[in-house]
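Right, I'll just put the structure down here and ask away after.
Excluded from the complex is one protein chain; the other protein chains are retained at their positions.
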Amino acid sequence: MFVQLLFLLSASLTIGCAIAVAVTKNIMHSCIFLLGSLIGIAGLYATLGADFVAVTQIMVYVGGIVILMLFAVMLTGGKDFVSRAQNLLGLAPSMGNKWTYGVGLSVGLVFLLTNVKLILSISEYFPEKKFGNEFPSTVTQIGHLLVKDHVLAFELSSVLLLGALVGAAIIARPRKQ
Amino acid sequence: MSLTSYLLISLVLFVIGLVVMISRKNIVAILLGIELILNAAALNFVAYSRFVTNNLDGHVFSLFIIVVAAAEAAVGLAIVIRFFQIKETIHIDEATQLRN
Partner (left out) sequence: MNQTLVSYLSQYEFFDVLLSLFGKNEGLLAFTIYLVFAGIIVGLCATIGGLGTYAERKISADIQQRIGPNRVGPYGILQFLADGVKMITKEDIMPFTADKFLFYLAPMLALIGVFSTLAVLPWSNGFIMADLNVGIFYLIAISSLVGVSVFLGGYASNSKWSMLGGLRGASQIISYEIPVTISILSITLLAGGMSFGTILGQQEGAPVHWFLFHNPFAFIAFFVYFVGALAETNRAPFDLPEAESELVSGYHTEYTGMRFGFFALAEYIEVFVVCGVGSALFLGGGNLPFSTTFDIIPLQLVQVVIFMTKTLLLYYVVIWVRWTFPRLRVDQLMSICWKYLTPIAIFNLVGNAVWVVVFHGKSIAELLSGGH
């Protein structure tokens, strides 16, 4: 019963904050709503029994990426962001205008409608594996998988992170003009 | 609580991320949309791992998606900062240097 309650809370938090990311005028508020959405997704991982992935999600996204976005907004003149390119018809500058929202919403709707039918019929392809209330811990198994089956991806991701670290530092360093 | 519900949530999240990416004009807002799309995909993997297969490959793949998203957000935001240093704005319509 509590798993269902957690599922409902997390799902509503996720979708509500995601919609708020799309419609908020202020870019700082959008970042905070993204934070809420990511915490909701961590809750959804928890209902799936993926404890390690949920905690990694909170650690990496909340503790790292959202703060990174907030810093980037501050360093690029964030909330005073004014567009000089086109007439915005009353909407806030960071939002785009009616054309972009029209195109975006229609693309979204097309994508949604084509895939909803597919997803609703997915239960015929996979037999419903009813799971009980057992949530075995995943930490040891993920550890085994990472160093046995997926060791190549593990090592490559460390190289990727090194490359991203060095690249980001070089691209954004202050230049002597 | 079944597979379908998680897939629907992930689909809605993906569509909202798509709408954010297409319709907003601030580069950082576009990066927010990218994060939503990556999270929707990761949720999909974990849901399949729970309901269909018996192993934890989906969890491992979600971890790698999180890692890649972190690296890409860092580099993307570094590019945004460099863009701001050159153009003094982060409106996406100012990125026209490759246009003829």
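Going by the order they are written in, the chains are A and B; count residues from 1 in each one.
In this section, contacts are C-beta pairs under 8 Å (C-beta built on N, C-alpha and C of every residue); 3 or more make two chains touch, one makes a residue touch a chain.
In this text, all values refer to a predicted model and were calculated from it rather than measured experimentally.
Novice: For the chain that's been dropped from view, list the shown partners it touches.
Specialist: Its contacts among the visible chains are A.
Novice: Among A:I58, A:A153 or A:I171, choose the residue that contacts the chain missing from this document, as touch is defined above.
Specialist: Considering the complete complex, A:I58 is the one touching the chain left out.
Novice: In the full complex, which of A:L13, A:L44, A:V66 or A:A164 touches the chain missing from this view?
Specialist: A:V66
Novice: So one chain is hidden, and I want to know which residue out of A:M74, A:L120 or A:A169 touches that hidden chain in the complete assembly.
Specialist: A:M74
Novice: Going by the touch rule given at the top, which residues of subunit A touch the chain that is not shown?
Specialist: These residues touch the chain not displayed: 1-2, 26, 28-29, 32, 35, 51-52, 55-56, 58-59, 62-64, 66-67, 70-71, 74, 137-139.
Methods note: only the chains that are shown with their structure count from here on.
Novice: Mind listing the subunit A positions that touch subunit B in their complex?
Specialist: Listed in rising order, the residues are 3-4, 7, 11, 14-15, 18-19, 21-22, 27, 30-31, 34, 37-38, 41, 44-45, 47-50, 52-53, 56-57, 60-61, 64-65, 68-69, 71-73, 75-78, 81-86, 93-96, 100-101, 103-105, 107-108, 111-112, 115-116, 119-120, 122-123, 126, 128-129, 131, 138, 141-142, 145-146, 149-150, 153, 157, 160-161, 163-165, 167-169, 171-172, 175.
Novice: For the complex, give me every residue of subunit B touching subunit A.
Specialist: 1-9, 11-26, 28-29, 31-33, 35-36, 39, 42-43, 46-47, 49-52, 55-57, 59-60, 62-64, 66-75, 77-82, 84-85, 89-91, 93-94
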